[in-house]
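Have a look at this one before I ask anything.
The complex is shown incomplete by one protein chain, all other protein chains being positioned as in the whole.
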Amino acid sequence: MSMGTPMANYASARRAGDFVFVSGVVAVDPARKAIVASYEDLPAQAREQLRSIGYDTGQMTVDLYEAPAVAQSWFVLERIRQIAAEHGARMEDAIKLVQYFRDLRHYPFYNRVRGLFYPAQPPASTVVEVARFMPGDACLIEVEATIHLK
Amino acid sequence: MSMGTPMANYASARRAGDFVFVSGVVAVDPARKAIVASYEDLPAQAREQLRSIGYDTGQMTVDLYEAPAVAQSWFVLERIRQIAAEHGARMEDAIKLVQYFRDLRHYPFYNRVRGLFYPAQPPASTVVEVARFMPGDACLIEVEATIHLK
Amino acid sequence: MSMGTPMANYASARRAGDFVFVSGVVAVDPARKAIVASYEDLPAQAREQLRSIGYDTGQMTVDLYEAPAVAQSWFVLERIRQIAAEHGARMEDAIKLVQYFRDLRHYPFYNRVRGLFYPAQPPASTVVEVARFMPGDACLIEVEATIHLK
Amino acid sequence: MSMGTPMANYASARRAGDFVFVSGVVAVDPARKAIVASYEDLPAQAREQLRSIGYDTGQMTVDLYEAPAVAQSWFVLERIRQIAAEHGARMEDAIKLVQYFRDLRHYPFYNRVRGLFYPAQPPASTVVEVARFMPGDACLIEVEATIHLK
Amino acid sequence: MSMGTPMANYASARRAGDFVFVSGVVAVDPARKAIVASYEDLPAQAREQLRSIGYDTGQMTVDLYEAPAVAQSWFVLERIRQIAAEHGARMEDAIKLVQYFRDLRHYPFYNRVRGLFYPAQPPASTVVEVARFMPGDACLIEVEATIHLK
Amino acid sequence: MSMGTPMANYASARRAGDFVFVSGVVAVDPARKAIVASYEDLPAQAREQLRSIGYDTGQMTVDLYEAPAVAQSWFVLERIRQIAAEHGARMEDAIKLVQYFRDLRHYPFYNRVRGLFYPAQPPASTVVEVARFMPGDACLIEVEATIHLK
Amino acid sequence: MSMGTPMANYASARRAGDFVFVSGVVAVDPARKAIVASYEDLPAQAREQLRSIGYDTGQMTVDLYEAPAVAQSWFVLERIRQIAAEHGARMEDAIKLVQYFRDLRHYPFYNRVRGLFYPAQPPASTVVEVARFMPGDACLIEVEATIHLK
Amino acid sequence: MSMGTPMANYASARRAGDFVFVSGVVAVDPARKAIVASYEDLPAQAREQLRSIGYDTGQMTVDLYEAPAVAQSWFVLERIRQIAAEHGARMEDAIKLVQYFRDLRHYPFYNRVRGLFYPAQPPASTVVEVARFMPGDACLIEVEATIHLK
Amino acid sequence: MSMGTPMANYASARRAGDFVFVSGVVAVDPARKAIVASYEDLPAQAREQLRSIGYDTGQMTVDLYEAPAVAQSWFVLERIRQIAAEHGARMEDAIKLVQYFRDLRHYPFYNRVRGLFYPAQPPASTVVEVARFMPGDACLIEVEATIHLK
Amino acid sequence: MSMGTPMANYASARRAGDFVFVSGVVAVDPARKAIVASYEDLPAQAREQLRSIGYDTGQMTVDLYEAPAVAQSWFVLERIRQIAAEHGARMEDAIKLVQYFRDLRHYPFYNRVRGLFYPAQPPASTVVEVARFMPGDACLIEVEATIHLK
Amino acid sequence: MSMGTPMANYASARRAGDFVFVSGVVAVDPARKAIVASYEDLPAQAREQLRSIGYDTGQMTVDLYEAPAVAQSWFVLERIRQIAAEHGARMEDAIKLVQYFRDLRHYPFYNRVRGLFYPAQPPASTVVEVARFMPGDACLIEVEATIHLK
Partner (left out) sequence: MSMGTPMANYASARRAGDFVFVSGVVAVDPARKAIVASYEDLPAQAREQLRSIGYDTGQMTVDLYEAPAVAQSWFVLERIRQIAAEHGARMEDAIKLVQYFRDLRHYPFYNRVRGLFYPAQPPASTVVEVARFMPGDACLIEVEATIHLK
């Protein structure tokens, strides 16, 4: 997991030669120490982006089922984008992603959101469904990235 | 997942310096849009190879239990060999494999098949049993490879 | 898995450029062909280290619940340290770890033990709970490492 | 269930005064005696409509998870529209729907599709998740309608 | 539920205009306060009818598996017929049935029995499998009817 | 579901001739967008009514087990009473109720509360246990009503 | 367990100094060798008491769900009262109760009944949910009492 | 259960001769009517004590898994210490404890905390894993104490 | 638990006035740190006693199913007898037993063995089935005793 | 299993003295290498026979539930009849049948079909429900026969 | 199954040469059409025999757990003895038994009872645990015998 506030004794990313290895990222908001669960947990511009691809509908029963996976997808990928930026790179330099899901039925949501982050050349991608993540069962998605500094 | 036909918005492999990162490969036949399930789904020379190590016995009840894991093992590793070839490399340059199984009892089958692809120096290897893969529960094995271009 | 004695047809580690890719390590004692299960399975200096952080208490019912995860954590990280040493590197050069658990409730135990191996700069770290490992269900933890040779 | 071909000994709808009571409709294609499972099972104009609200993406792994519920939603509502038409009514006269789901996570998909059929005044609506439908577990949605002939 | 003896605080049926709404009926014999479970719980003429369609075979192991669903089907539909009669209507005026099952494998039994009650024009029909009914798990079928008084 | 604030694209009730068909009502408080879970979520006069039939005891461990079902029963029936009133009718004109439960052991609680709403002639009533409701598993009861305008 | 007729080789109570230790009591009627299951299994004055706190309603579906736990609560506490009386003590001298439940949702029922036995000063009380009791799964409650002879 | 605020109709403790029988204690904070779940729920001096034995680490993912059982252990034993004090006794006079766990893997945590309360002569002790406690599944530990007034 | 060798930080028994409170005893052999599992784990005179009541038959498949519960019953009761003796008392002074089982089907075995220890006046007795004991799932029986010193 | 085409390395029947021991027969159509699942898989005269006892109704939802067990029953018994004929015997010489079911609820179907094959003197018969058969879970019935050549 | 009253269309035994093949026998009392469940279901001399080997103890809680398997064992073997007698043979001529259990923990009970029937030379014996028997889940044991007429 990688967040601004240390969750445990590890680095959010380590550079080695031209590579930056990013720790597995989950959608924990460091300020609130809480797992992202709804569109309200995202900044306004994120919600605008999500609305542009048909999410954040404003219909309570629809959003209730879609929001956790959609909002976590955005949060996790945005965090990887930030780490890339901290190393002077862009999202498209995150050339490999390992994406763990608690339920693969969330993949279509995640896939649409990832398209917002990789408008041009997509990354190499591994997707598996596993049992669970830290810090709790509300975490639906964990993504590990490898960034190549060109 | 990595197949000739795009399954979703990602690259089957990305090169970064001397490395090629291959997306997790599952045994989906792009022509038929179907998951490999029997020896009939493989080319003739694959079946010959498998018979040389005791599989594809022609006995219906034996093959029925062994074919899905054995045939997917061959299909997935062959696809990695092809991607290596597309980058001018050989299978032995796929120096690291992460191998996900839905059921570790399939490991002995996979292990014998992998021996056909790595007759000399074997790769670094990680093996874990996870919950499931895309696109469906008939997928038994997913392999992610790292190729080193010497 | 990586042990002194070959468990199957793979390498315990492969070097590629400045990187050493270590196979997923589980706590199988190659001499006894047995999975590490108690403090008695560890060398004396390991037990001293573990006592310094509050484990190996000598109380039967306490140790019985904590020993498997604590002892396996030490064993697995020590094996990675040895592989690093075989390539002229130190533990701190194992800059990325992918850590698979069968039960994330073991994470606090593992995290304290890892602190013994990384007193200074911690690695990039991915943690997921999966279904199971080879060679058997008593294996609680598997760790895959990437070592950077500076 | 209500289809062109009789599945059992019942009427697809019965008129009583100004009301038409429609039998519970499931997505069984009478021509093929098969449960609707993919976008290929729908006519071209249906797929166009679905693409207008973001479904039928052409990405295999996305469609695979979304198609069964989305396509059945369209099929079932279209069948109710036809029955209404056979009684000289329009979809908006289907003033009450009881909608049974095998998994309420399909509701967001269904809700978007229903919006295509009720552009103006929506119906009274009951939604519950039940155990299963005839003729088989691939049936995800059953809808019972009450039509009011004005 | 609807029986001669009140089971709780509700009406067995309520008339509204030309319609009679019948409460969900389960097969509880009010005299014995017991759920119908065998052919012995039915009157002689019911058993004759059932034998005419191949049930009530007299073979203990066959009847044991078929009797509960077959006998309850007859009991429930007969009760609806009686309520219709109390309002001056016939079974064929019960123009809509919602039929809940605890196990849809009982549908073929029910369907044959319903044929005895609707020799001519069948009703509009909804069938779903749900979790359970009152007053206990031995209740296999609940039917709610709407009667139209012409 | 029917609440003051739209949860999705449907009507809380639709009139057809002398009938008003009310959408399935669940106990979601539109102001708080939260499922009713305790007596504190109800207005004072509701609690007084419930105390008159032995609930809302003030004993923490007793109320904890009884409050969710008791409070939701009141909330849902009150909402139906309001919709009846909006159409110029009284609760006794809600002549038919279909009552879905997630656990039929809640029926005795519901039954006592319903007695408060129907002091004279009770409605036709169907009761089944189903799997779950929207918007979440804390919803224990859903009631669909048919109102007859005399 | 403690009943008039010996169920096995143990004492229903043993005195030690000023204390009487009562064996765990379950609701088995020694005359019928049957577990108490309904209000009919209780004496008339017990039923009157229970009606005074809102149970034994006479409504079949309500009583069916409430009777087993309510009637067993009365039976078990009454038996403890009798044992106290046999030692010249009153119920209020049963100063400590350990109360085992098969399902804690029965606690509210038990708690109301216990109030009938302890109108003044209540006992010290321990409540846990366990797996099951002898002689069978219909036993819902077991209570062990310590009586102090003043 | 025993707390300052009455949860139900029972005494937190009853004296009988030289003995005080303490009701089973669970970790419910009477002020907040909430089950203790984190170190934040404890007073500062408790946290200092816990840190002295290696808990309350400040690492989010570690504390998240350990805090509920550790904090409840402290809370429950402290409450027993208070009740002893109310009767003029000390913790060491609580000479017998029956300790119920929902998961025996919490025993090592509890055992270390109990050492803080019994620095000298430990109590007679019974430990079993049961199904659950009141008022809810977040309760992990219940302790019943017998105090001897010397 | 109570054994010669301390398993954790507690006393095997504590005297208070005329009472000795014995910690819950499980069948762990302190010398071997192992849970009693077969007749071979018992002394010769124990086996003779057990043969006198029909156990320890010498038939492998019979003993295999009966030995664990029978041998643990003897071991646990013998340990209580020893603790009584250490306090100058006899088994018949153990006037109250709380007997926890992991599976009540073991009760008949235990009951016959207990008859060997209480030939005259039996104790007050509580029997419940719980989830599990320390130190492991092979522990089938735990007994807590109260001894009265006359 | 016994079919015209060898499924594995065994004989479909072996003669020994006056007896023919028939291998367990399952309903696999050797031509299609497929498990019999519907009436369409049977020859016309079989369907006529089945219709004479009330199966093969032509109603889709009825046949769907009954066809697999009914059709397999016919197929398996017919195969035994053929093997008897190959040894110059008749079905009535198959004097002993061991009949394994995956679900005993299929017994009534099987029993009616067997009546077609044994119009006069029935065989000795053993019936048990087991876990599963080869080659797959769609196999519902396996029958082993002993034929006596008079 | 084999009983005096036909349960279905089969023979209780069929002779072939010197062999009698007995249908699988379950413990259904043909007079009462009920599965044997207690010692009361057996004749007096059977109970005497069972008491001689330590069963039928008269202690309610002991007998309750042991009676079903012990009494069914006697009933089933006695029925085989009767069938042997009907063919002029003795129990010792039943030279082969296939014994199916629903729970192998009943084997020790059965084994002791079988010793009463085979005092001298025991039969060839096969024992397996299967899923269930007809006519219901209370059937614990089914035995199929082969009798050799010398």
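By letter and in written order, the chains are A, B, C, D, E, F, G, H, I, J and K; residue numbering begins at 1 in each of them.
Here is the rule we go by: a residue touches a chain if its C-beta (ideal position, glycine included) is under 8 Å from a C-beta of that chain, and two chains touch if they have at least 3 such contacts.
Quick caveat: nothing in here was measured; it's all calculated off a predicted structure.
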item	value
Footprint left on chain B by the chain that the document does not show	53-54, 59, 61-62, 65-66, 104-105, 107-108, 111-112
Residues of chain C in contact with the chain not shown	1, 5-9, 33, 134-136
In chain I, positions touching the absent partner	59-62, 64
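By definition in this document, only the chains that are shown with their structure count from here on.
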item	value
Minimum number of chain-to-chain touching steps separating chain I from chain J	2
Option in J-K, I-K or D-J whose residue-number contact pairs overlap G-I by over half	J-K
Euclidean distance of C-alpha centroids - chain A vs chain B, Å	28
Set of chain A residues in contact with two or more other chains	1, 8-9, 17, 59, 61-62, 98, 104, 107, 111, 130-131, 134
